[in-house]
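Taking it in order: structure first as C-alpha cells, then the write-up.
What you see is the complex with one protein chain gone and the rest in place.
Note that the chains take the letters A and B in the order they are written out, and that residue 1 is the start of every chain.
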Amino acid sequence: MTGPSKKLSRRGFLQHSGAAGLAATSAGLLLPQAGFANSPRKGGHFVLGLKGGESTDTLDPALSLGSANSYALYAFGDYLVDITPDGGLTPALAESWEAAEGGKVWHFRIRKSVEFHNGKSLTAEDVLKTMQRHSNEDSQSGALGIMRGVESMKADGDLFTVTLTTPNADLPYLMTDYHLVIQPNGGMDSPADGVGSGPYRLTEEEPGVRYSFAKFANHWNGQVGHYDTHEIIAINDDTARVAALQSGQVHAIDKVPPRIANLVGRAPGVAVGITPGRGHYIFVMHTDTPPFDNKDLRLALKYAINRQELVDTVLNGYGSVGNDIPISDAYPLFDETLPQRAFSLEKAAEHYGLSGHDGSPIILQVSDAAFPGAIDAAQLFQQSAKAAGIPLEIKREPADGYWSEVWNKQPFCASFWGGRPVQDQMWSTGYLSSADWNDTRFNNPEFDALLLEARAELDQTRRRALYARMARIVWEEGGLINPMFNQFIDGYSEKLGGWTQHYSQMMNGFAAKLTWFA
Amino acid sequence: MIQAVRKMPLSALAGLVITLLFFLMALSAPLIAPYGLGEVVGKVWEPSSARFWLGTDNIGRDLLSRMIYGGRTTIFIASAATLISFTIGSVLGFTAVVMGGWCDVLLSRFVDLIMSIPGLIFALVILSVVPATILVLILVMAFLDATRVYRLSRSVAESIYAMDYVEAAKLRGEGTGWIVLREILPNALSPLVSELGLRFIFMVLYLSTLSFLGLGIQPPSTDWGAIVKENSDGLVYGITAALAPAIAIATLAISVNLVADWVLSLTTSLKGGRS
Partner (left out) sequence: MHPMLKLLIQRLALGLLLLFASTILIFVGTSILPGDVAQAILGQTATPEALENLRREMGLNEPAVARYFSWIGGILQGDLGTALTNGADITQSLGKRLGNTLFLAFWAAVVSVPLAILLGVISVRYRNRLPDKLISAVTLATISLPEFIIGYVVMFLLAVKLQWVPSVSLINDGMSLLAKLQAIALPVIVLVFVVLAHMMRMTRAAILNVMESAYIETAELKGLNGFRVIVSHALPNAAAPIVNVVMLNLAYLVVGVVVVEVVFVYPGMGQYLVDHVSKRDVPVVQAAGLIFAGVYILLNTAADLIAILSNPRLRHPK
C-alpha cells in the first residue's frame, strides 16, 4: 500500500544518464585487461535483485523507467557507444566515430556482422530509425530531452550521421543514454518486444516481477556475457533484497540502505561496492513565491541546515556535504574556490531577522518518494531551524503522486536530482529560467547569459571561469538548499569474479555482461 | 460491580493496571518524557544507557520520549476510533435486525458496498477531497471499521432476535429501543467485547499505515506503528529499536484483552448462568 511510486521519467533518466568526465573518445576494451589467473569462466545462472520494478513497466526503451526495467535493456540491448569503468568512451555498435565542422556534425561507423535476436543483421538504417523514434515530433521517449539539439540525421552505407543545431563536443556521451538501445528497424514495428542485439536474449517477461534471459550465441562480442542464463527479479523491499542476497537467492543487489551497509558488508560471503555519485538529496524553494522570494529568508534557511549531521544520519556517512549548488567535485571544470557554506545558527537568525518574516509557519512538503530518508532529513532540518528561531513545519505528502502533484508545483519541497555528464546539461535542465524542470523557479538574466556564453565557449579555462561565476550566483541567490550528495551502494556475492568499480552503480548496469562465477 | 472487582482474578487485575498505566502515561506525556518529541540528542541507534533508557532512534532522538509521545497519539486515536466504530456499527447492526425489511436490506447492502471498495482507493480518494487532519483520520478509521462491526453485530443479533424470550418481549408490547437495549445488547455483549479488544489493536496498526500514506499524523509527531517502521531496517542486524514499540503494542494488546476477557466472564454470569 505504501511503496514509493516512481512515475517520473525524470528520475529514471537522471539515474542512468550520468557519465563522468570529458575524457576523449578512446578505443579500448570495456574490461581492464584480465589476468590469466582471473580469466572469465563461462556458464551458470546469474540473478540480479533490483529495487524499482512495477507491474506497469514496459520493455519499450522509450518509456522504460526504474532499475529492473532499464537493466533488462542492458541485458538484451546494445548501444552505439559504451562507457568505460573510469568514465571514458569505448566503441560498441559504432566501431568508430568522428566529429566534423567543430562538433556540429558527427559520423558514426556502424559495426558489420552484428546480428539481432530475430536473425536480422544490423544496418545504419536501424540506427537511424532508432534515433528517429526517440526524437521525432510525437515521440514519448525519455531520451527526448537529450535529442533536442539534433537538426537532422541520415544513414549512408555503414555511416550514420547526426547534424546538430549548435556544436556539441559531448554528443557521443549522449548516445550512451540507456533509452537509446538499437532495435531492428528502430523498434518502429513492435517497440516492446525485447528484441535487440545484446549478449542475452529475452525468454520470459513478467513486468514488475522478473525477466529471464538466455545467452545469445551469435553476439558480436565474445568477451562479454559469460552466463548461460540470466534473471532479473524486482525486489522493492530493502530488507527483503538484502535477505535474498544473503540467502544466496540472488547474486547482486542495488541500493543497499546506507544505515545497514556496513552491517551487510560484514555478513559472510557478501561484499559491498560503493560508487560516489552526482546525485543530490535536496530541498527546493520557488524563488518567485512568497516568502521564498525574499533572499534573506532563503539564506536563513540555507544557514540553518546542518549538512554534516544529515550526511552522518541520513546517509550514514555514505555521501558528501553539499554546497547549495547542483555541481559536485566529480564534474569537470568544477570550481574549488567556492567557499563551503557552514552551518551557523547566528547567521541563520540574523538573515531571518532581516527577512522580516511574520513568524507564520514555513511549510516544507516531503515524502520518502523524493529520496530515501527525506522525512528524517526534514525533521533534522526542522530541529536545527527551530534552534535558529525559524518556524519550519513539515507536511508529509503521500508517496503516490508526489512527483506529479508536489514536486515542481509546491513552493518548498524535497527533491532529488541524479546528475548529468557535463555541467552545461545540469545547469540547462534545472536552472535556466526557461527550463521545464526549473524546480526553484530561478530567473536570473545574468545567469542565463553566462550559461549561453559558456556553451559556446571552446576554451576550457575561460569556460571554467564562466561556470564559477554561475555557481556563485546560484550559491548566493538560488532557491536550492543542497545538504548532501549521495553515494550508490551495491551488494554482491563473493562468488562473482570480475566485479570492478565503475563510474556508476552496478558496474554502470553491466554487471550481467562483465562478471562471471569464479 | 464492586463485588465483581473484588473477585477479579489476578490476570485481569494486572491487565487493568497496565492498561491504566498506559493511559496515564499518554495523558501526562509532556510531564514524564525526559526529552522533547523531535529533539535530536544522540547518535543514530545508540544502545540503552543511563542517559537514554531505551537507546536512541534512527535519527538520534531519545526512544523513550518518542514512545511516550507516540503512545499518546496511538492510544488517543485508536480509542476514539474504536469507540465511534463500535457505537455506530453495533447500533446500526441491532437496528437493522429489529426493524427488518427494507431498512435491513439497505443498510446491509450499503455496508457490503463500502467493504467491497479496496481500502487503498478509498484512502486516496478521501485524501484528495478532504484536508488530512487528525479528526478526518479518526473518522475515516471509524467509518471503515464500523462496517466490520456492523456485520458482526447484525449476525449476532439475528440469532438472538429469533429466540423465544425476544418473541415474548415483543408480545408484551415492548418498544424497539427496549428490545435492543434490554434483550439483544446483554446477550450480544460477549462476542462484541471480544471483538472490541481486537479491533482496538487493529486500529493501532492501521493508524501507522494511514499516517504513512500522508493521512493524519505529521512528523515530528509519531505513533507506535510508525516508530516500528522507522527503525525496522536494523532489526535483523540486532538493532532492537524497532522492538520497543512492538513490545509496547503487544503489551497493550494483551492487557486490554485480559480486561476484555474478564468483562466477558462478567457478561456471561450477568445472564444468569452458572458462575
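The rule is short, and it goes like this: a residue touches a chain if its C-beta (ideal position, glycine included) is under 8 Å from a C-beta of that chain, and two chains touch if they have at least 3 such contacts.
Please read all numbers here as calculations on a predicted model, not as lab measurements.
Residue A:Q140 is the one among A:Q140, A:T289, A:S433 or A:Q460 that touches the chain missing from this view. For the options A:S70, A:T123, A:N168 or A:N236, the residue in contact with the chain missing from this view is A:N236.
The missing chain lies against chain A, touching residues 1, 3, 5, 7-10, 49, 54-58, 60, 63, 138, 140, 142, 144-145, 192, 206-210, 233-237, 239-240, 243-244, 246-250, 399-401, 403-405, 408, 436-437.
Although one chain is not shown, part of chain B still touches it, namely residues 9, 11, 105, 108-109, 112-113, 115-122, 124-125, 128-129, 148, 151-152, 155-156, 158-159, 162-163, 167, 187, 190-191, 193-195, 197-198, 201, 204-205, 208, 225, 228-229, 232, 235-236, 242, 246, 249-250, 252-254, 257, 261, 264-265, 268, 271-274.
Keep this in mind: only the chains that are shown with their structure count from here on.
Note for the complex: chain B touches chain A at residues 38-40, 44-45, 58-60, 119-120, 124, 127, 209, 211-215, 218-220, 230, 232-237. Only residues 1-2, 238-239, 243, 257, 259-260, 263, 309, 312-314, 316, 367, 375-376, 378-380, 382-383, 394-400 of chain A touch chain B when the two sit together in their complex.
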